[in-house]
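With one protein chain withheld, the remaining protein chains of the complex are depicted in position.
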Amino acid sequence: MPEARCPGGELGAFIILSLVTLIPAVVVVTSGNIVRSALSLIPTFLGVTGLYILLHAEFVAGIQILIYAGAITVLILFVIMLTQGGSGVRIRQINEQVPLGAMAAVWLGFLILLVVFRTPWQIDATSVPQYNVSSVGTAFLTDYMLIFEVTSLVLLVSLIGAIIIARREE
Amino acid sequence: MTARDWLEEIGKAILLTVVVFTYLAVVTAMLGVYLERKISGWIQARLGPKHVGPQGLLQTIADTVKLLQKEHITPRQADVLIFNAAPVLVAVAGLLDWVVIPFGRLGDRVLIVRDLNIGVLYFAAMASLTVVGILAGGWSSNNKYALLGGLRSASQMLSYEIPLAMGILWVAMVAGTLSTVGIVQAQSINRWFLFQAFPFGFLAALIFLAAATAEVNRVPFDLPEAESELVAGYFAEYTGMRFALFQLGEYAEAFAMAAMATIMFLGGWLEPSLPAWLWLGLAFVAVVVVVLLIASPHMDAVDVPPPAPGSTTESVLESAPAGGPAQSPDYRIPHYDCTLMVAIARSSKPDARGPMPGG
Amino acid sequence: MQVGLTHYLVVSTLLFSIGLYGVLTRRNAVAILMGIELMLNAVNINLVAFNRYIAPGAVGGQTFALVIITLAACEAAVGLALVMAAYRSLETIHVDEINVMKW
Partner (left out) sequence: MPPNVVVDWLYVGVFAIVGTIMAALPLAVVWLLAPRADLPQKTLTYESGVIPFGQAWAQFNVRYYLFALIFVVFDVEVIYLYPWAVVFRRLSAFAFVEMLIFVLILLVGLAYAWRKGALEWV
């Protein structure tokens, strides 16, 4: 069902969501207070969620909130609080390669943008699809079955590995 | 859709937000607090609130007005920005839970803000957002009790999020959909999911209820706020309206959990022998009573073994007496009264924090 | 103007660059991990956008986005466990101070 009879609305939503994504992202990488950096991840992740919605990927959006905003951020906050970063004392957070790092980031970004604008993308504009949970589930259980099972192995290995690494040697 | 339609939708959404927020503030928070105090008073052979209004009905409103006038104390060493943002985040996460909860049926329309396709997944995601707010609030106070309470609260909520999801998943499996309206309609074809595939329905409902109780930090899962050890945990430093926002978020979530249990296991608004709204209301109240009160404020908390040797701040904290001004040594003051008393006492009397250097 | 594939690619490129900047300039190991999370998010935007605009009939891009979210979680779990271990034995999580293997 084509929905974009109001392109201005979609563009406006897109711009707002991009700003909600990018501005806190800048705070994440520049803030001197590590806890504030970590908390700024939340609006970034929620902005990305909004972009997924604009792309009609509802299930991925839900997972984005559940895993990124609800689980990974909490994990990061825990580690910050359990190590010296939680002391809230402002210590130097950046190393001496800031100009170099900025140059590398800008250069790589420029190169990618070059590729983005030069490639003739094969846009399929025939339909606005309605994705749903069951299509994703069916894909996992049929076409991407191997990935699905290997994922569980990856999860198992990382669980055991992380427990071994994090626990005190006794 | 034209631009006009979009604006219409946005207007409707704003209106609904105001309605739901007011409903949460007035019905869940105020009435919930009143009922909790009254019923737990009744269980403990006290009277509970009785002076303001008939049967003390207006007590919570009076409390709210009082809280509105109380000074906001920001501890000197706190991180001010995060300290202020955390209660707002918790309250908004509690509000967002209610987007997918159907309130009942009017004619052939379901009264729901929006029937998302991934309804119950969305619900679980919003419940997990609260953890971040609690952790942020506990950390930004720069108070040992608050931080410890925040960490404990977060660990507990994380631990019970998986069982919560398992309860939800069972329902999703039986109903074959994640939408809340779809789940209720599936129960009109089958029967209540509580009785479906005996005894698995009961089991799922039990797991869901236990996890939901833990998720909203109610007794007997109130360790994180254990007032006798941690002086209310993560909101130890919060006064006045900021404290009330935390409470609002917690009550909104507790009621949302109860509503979810009604929708998933008790057939939502479908009950042929009674009018829809009445049934939804009754089932809902029953679940609220279970969540809020069977686990009532005088039940014993889950036991905690002593801290492992080698923990640093914790062992100091847990062995130290933590008697605030509102503490009573041999008798446990019900959770709500105590935290409120601490908040109010500390808002009104600057010297209520005990002897000060030179003072 | 319609929002097209390029718009999303530009946003994801910017997010990726911001993340890369964080990874390259931060001293704190946790902050470096946050930069990596930003980069992974940028990749996910790409995947979902390609899915939507180039192959709207299938869900391959979304499936891979989910797999990447999974891997991001695993990476965070193991990476942060390493941070905890480093902190326990070296009392620092600043990567430029973790130099016992250097001579």
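Per-chain residue numbering starts at 1, and chain names A, B and C are given in the order in which the chains are listed.
Simple rule for what comes next: a residue touches a chain if its C-beta (ideal position, glycine included) is under 8 Å from a C-beta of that chain, and two chains touch if they have at least 3 such contacts.
All of these numbers come straight from a predicted model, not from anything done at the bench.
Chemist: Indicate each shown chain that the hidden chain touches within the full complex.
Modeler: Taken over the complete structure, the missing chain's partners among displayed chains are A, B, C.
Chemist: Which one touches the absent chain: B:L31, B:I61, B:V92 or B:L194?
Modeler: Per the contact definition at the top, the residue touching the missing chain is B:V92.
Chemist: Kindly note down the residues of chain B that lie in touch with the hidden chain.
Modeler: 1, 5-6, 9-10, 13-14, 16-18, 20-21, 68-77, 84, 87-88, 91-92, 95-96, 99, 113-118, 121-122, 128, 139, 141-148, 151-152, 154-155, 158-159, 161-162, 165-166, 169, 172-173, 176-178, 231, 236-237, 240-242, 244-245, 248, 304-305, 307-308, 310-314, 320-325, 346, 350-351, 353-357, 359
Chemist: Suppose we count only contacts with the excluded chain; which residues of chain A make the list?
Modeler: Where chain A meets the chain not shown: residues 1, 3, 10, 13, 46, 50, 53-54, 56, 58-59, 61, 63, 66-67, 70-72, 74-75, 78-79, 81-84, 86-89, 130, 133-134, 136-138, 140-142, 145, 148-149, 151-153, 155-156, 158-160, 162-163, 166-168.
Chemist: Tell me which stretches of chain C touch the chain missing from the display.
Modeler: Residues in contact with the chain left out: 66, 69-70, 73-74, 76-77, 80-81, 84, 88.
FYI, only the chains that are shown with their structure count from here on.
Chemist: Which chain has its C-alpha centroid farthest away from the centroid of chain B?
Modeler: C
Chemist: Determine the centre-to-centre distance between chain A and chain B, using the mean Cα coordinates as centres, and give it in whole Å.
Modeler: Measuring from centre to centre gives 29 Å for this pair.
Chemist: For chain A and chain C, let me know how many angstrom lie between their CA-based centres, rounded off.
Modeler: Each chain's C-alpha centroid was found; their separation is 7 Å.
Chemist: Give me the residue numbers in chain A that touch at least two other chains, ranges are fine.
Modeler: Correct list: 59, 63, 71, 168.
Chemist: Please output the residue numbers of chain C that touch at least 2 other chains, ranges allowed.
Modeler: none
Chemist: If you look only at chain A, which of its residues touch chain B in the complex?
Modeler: 3, 5-6, 8-9, 33, 35-36, 39, 42, 58-59, 62-63, 65-66, 69-71, 73-74, 77-78, 81, 86, 88, 132-133, 168
Chemist: Where on chain C is chain A touching in the complex?
Modeler: On the chain C side, the touching residues are 1-11, 13-22, 24-28, 30-31, 33-35, 37-38, 41, 44-45, 48-49, 51-60, 62-63, 65-67, 69-78, 80-85, 87-88, 91-93, 95-96.
Chemist: Please name which positions on chain A make contact with chain C in the complex.
Modeler: Interface residues on chain A, with respect to chain C: 4, 7, 10-11, 14, 18, 21-22, 25-26, 28-29, 34, 37-38, 41, 44-45, 48, 51-52, 54-57, 59-60, 63-64, 67-68, 71-72, 75-76, 79-80, 82-85, 92-95, 97-98, 100-102, 104-106, 108-109, 112-113, 116-117, 121-129, 131, 135-136, 139-140, 143-144, 147, 151, 154-155, 158-159, 161-163, 165-166, 168.
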